[in-house]
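Below is a slice of the complex: some chains, not all, each in place.
Order as written gives the chain letters A and B; numbering starts at 1 within each chain.
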């Protein structure tokens, strides 16, 4: 399986994503970033319930709270737009990582979002190493990315 | 093309759909109903921008405000659940219709939503007949449904 199989996702903009300015509301784009990440994990083969609480599994022993997010908006995104979301995960240290989402329409960048997570032990709430599954997903994803020399 | 091609949709529950009770937040389900309807129109061949404002087309001359919605929740829906959404559109009179969404997980009903729209002229804001595209979609959809004798 090629990395692009789980790192390049598609999404069509829906009516509820818009606001009265007639374009996508800025918050919706951050939502897409998280949802694209969830879809990526799933396609890579990780069951959502082993990573996030709220699934049918036992809640995972490591939580991944978000400590930072940012986004840049380059061009208006409209209802019905067919978007491509390219994910670039990056490990920051033993216990944290970020996922960048490049959002394109017709090969043009329209937005870019970043969500940064730290790993904490779900019981002690203390920092810990990333869960194995996330580590494997980051490694496999980085192999698939063209690395500049 | 068989009607089920555009009336039976799939959706995976995402983390942002949940609340602190650990299950899907009730509002999310009404959002899925509208989004499933949009996807159905698109699959049937109707460009979203000809039906909803906020797209890249000229805004449509007929608006379809929602006058009623309701939903019943039968079983908790959890993050990661793979759902099937079956749409049943029904014309109510010359200028109004409703779309019922039957939501299932593993062939079990988990929720059912209904959204009711009226057609109004976008300028005069007066009631009018349904847009042609919606009329065709309803007719084609009803043909595809098994009608009890």
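In this section, a contact is a pair of C-beta atoms (placed from the backbone, for glycine too) under 8 Å apart; a residue touches a chain by one contact, two chains touch by 3 or more.
Remember, predicted model here, so these are calculated numbers, not experimental data.
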Of the identical chains, 2 are shown. What's the total across the complete complex as given in this file? 4
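By our rule, only the chains that are shown with their structure count from here on.
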Mind pulling up the chain A residues that touch chain B in the complex? 12, 14-16, 18, 22-23, 31, 34-35, 38-39, 42, 47-49, 52-56, 78-81
